[in-house]
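Only a single protein chain was left out; the remaining protein chains are all shown in position.
Labels run A and B following the written order; every chain starts at residue 1.
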Amino acid sequence: MDLVLDSIVKRVGAQVWLHGIGMALQPGAVTVLLGATQAGKTSLMRIMAGLDEPTEGRVRVDGVDVTGMPVRERNVAMVYQQFINYPSLTVADNIASPLKLRGEKDVARRVRELAERLHIEMFLQRYPSELSGGQQQRVALARALAKGAPLMLLDEPLVNLDYKLREELREELTQLFATGDSTVVYATTEPGEALLLGGYTAVLHEGRLLQYGPTAEVFHAPNSLRVARAFSDPPMNLVRAQATLGGLRLPGGTELPVALPGGHGNDGGDVTLGLRASALRLHARPGDVAVQGTVELAEISGSDTFVHAATPWGELVAQITGVHYLELGSSVALHLDPAQAYVFGADGALLLAPARPGRN
Amino acid sequence: MARITLDLAHSYRPNPQQDSDYALLPLSMVFDDGGAYALLGPSGCGKTTMLNIMSGLLVPSQGRVLFDERDVTRASPQERNIAQVFQFPVIYDTMTVAENLAFPLKNRKVPEARIRQRVGQIAEMLEMSGQLDQRAAGLSADAKQKISLGRGLVREDVAAVLFDEPLTVIDPHLKWQLRRKLKQIHHELKLTLIYVTHDQVEALTFADKVVVMTRGRAVQVGAPDELFERPRHAFVGHFIGSPGMNFLPAQVQDGVLAVAGQRMPLPRALPDGALRLGVRPEYLALAAPGQAGALPCAVARVQDLGTHQMLTATIDGETLKVRCAPEQVLPGEGGTVWLQVLGEHTCFYQNEELLA
Partner (left out) sequence: MSATTKPVNQKAWFLILPVILCVAFSAILPLMTVVNYSVQDIISPERRVFVGTEWFAAVMRDEELHSALLRQITFSLAVLLVEIPLGILLALSMPAQGWKSSAVLVVVALSLLIPWNVVGTIWQIFGRSDIGLLGAAFKAAGIEYSYTSNATQAWLTVLAMDVWHWTPLVALLAFAGLRSIPDAYYQAARIDGASKFAVFRYIQLPKMRGVLMIAVLLRFMDSFMIYTEPFVLTGGGPGNATTFLSQYLTQKAVGQFDLGPAAAFSLIYFFIILLLCFILYNWMQRVGTTPKEGAGHE
């Protein structure tokens, strides 16, 4: 399904929930809507589904304007956060309901097939209330897949599940989506989830679409400060700096040699240096720039240590591989390769992003 | 500040016969004064039950709870002097932030001047001094959780602060700030903090010691790095780490280790029979073809996860995940890759228990 949103605006009373969103979804691929709560993800999905009408703008499917068409007539499947199933029907009936509505033959076999794909074939005769959260969500997913709709919308479907269960289901979802030919739209607040799902990402912030593109691209080359902030976990370190001929001058006098695009080098204008937590290291490598700081906090999360340090550049968070026990208040030197620097202009636009490592 | 000792079991049925009748299997545990602990496990493992027993909201069907040396098994939460922060923010809608924070002290008839001072102190610690006169009902979820937390901290003699998955409704980037705040508070006030969660990142970053639980049993108690490097139980290996440990079935016979159809020399003394080999994605490395202790696998997928790459490979019907550096060159899908599975971080499990 080729879904195109054309300047969608949604106003409710005096508030504007969506400001002029225009997007052409990549057909047959997964598009992740990434944004904080109340960024406009659910509003946008409801407009895509046909549950709501936009105040302005048009929605086009395969070239046909469907803006006024109610959701019943559009072929859409939707999965919600709250494990929504028909409580009075068994799991088998739940999954069969879209098939029966379409008058399909061979329903029982198709239901069994789908249940096996989602590993719930042993619960076919039970009622949703007897199942755990993860199992209920699988039933909802099976029902959505049974519909076979060209557009599948998932609104933070894993957010009410345990961490480990979320990991498992996410794996399965990526495999399920890879085989299908529906266009899938998946809303989430976690940048990590967007990266794991792959596909394309649309970053939303306060009702505006900031960037849309292949996920890896949006991550490595955010087009503005806001996108960089929204799409990083842990949050990106941001340092105010001045542009100089050789690169950047940071608070405390340190010079960072970077090649800014022409016209920004010599005016001493304000820029922002962006450093991902993983770009900072404890051990120096040739060509590194160092910053001294005091350890405020060291968090150990299994394989990595997150070091929060107070430095002349401000508070920095570094993600160091391996487990390191650091004393609070001790001195620490953090090193970074200037090639890893992101530079954003005074208006927030991206000026420089690190070159992506080549791979075959 | 108190040292909490648990020596109990809990069942919701009157006459528990088997393990499955118990919500909490018999356990014996000590939480040191001033320590930060996390109870980590999937839903239904019993962690919230344990927390409610500690706070006094639930009385264990057998055994006792001691605070320092006092038996408080039947004592109410007030008598135990604990504070609890719940999953969703619990605040008094009709009051301002300051009134919310002052409420527990007012109920204990603390003098007005002392209340004001204490509220000011806690508000500053939580970075909410500017919002003291605002109505609590209109604030965001993370501010409300801070108020819930503040209500627990404002009492000076609080024995322990218990958290029941407090960051569930908070946005990811605010979670960072709140976690940091919790750690800072722990360092400043040196309170006993007990944190229940199913999110292992939260548990490992917050706690000095983590109690990993499953199905009513505390499977391992240890510092985060212990749980990571040497999980004593296969469940811990699977649950901790994102993604968790890779497991391969293995067979030991006559001094030879057979893993996924490949034979290797025994790395160390292991008993004969069926075993499971566990190695974390962080410790699997690419190896030269034919290297000792390496397995040939088919590449199923390569994902760019921003700060690292994740390689998914299959061998003999089993799946292995490998965490690689972003700049590492990896073969494409369908290619072959040799993975070094034997190393100093490889663990062997028999009947789910770690072999020394």
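In this section, a contact is a pair of C-beta atoms (placed from the backbone, for glycine too) under 8 Å apart; a residue touches a chain by one contact, two chains touch by 3 or more.
Note that the structure is predicted; figures quoted are calculated from it, not measured.
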May I ask which residue of A:Thr42, A:Ser97, A:Gln137 or A:Thr215 touches the chain that does not appear here? A:Thr42
Which residues does subunit B use to touch the chain missing from this display? 55, 57, 76-78, 82-84, 86-88, 90, 92-95, 103-104, 107-108, 135, 137-138, 140, 148, 151-152
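Everything below uses one rule, namely that only the chains that are shown with their structure count from here on.
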Could you state the distance in Å from the CA-based centre of subunit A to that of subunit B? 25
Spell out the part of subunit A that touches subunit B in their complex, as residue ranges. 36-37, 132-133, 162-165, 167, 189-192, 195-196, 198, 216, 219-220, 229, 232-235, 276-278, 296-297, 299-303, 306, 308, 319, 321, 323, 328, 357-360
With touch defined as at the start, can you tell me which subunit B residues reach subunit A in the complex? 42-44, 171-173, 176, 179-180, 183-184, 187, 198-201, 204-206, 224-225, 227-229, 238-244, 280, 282, 302-308, 323, 326-327, 329-332
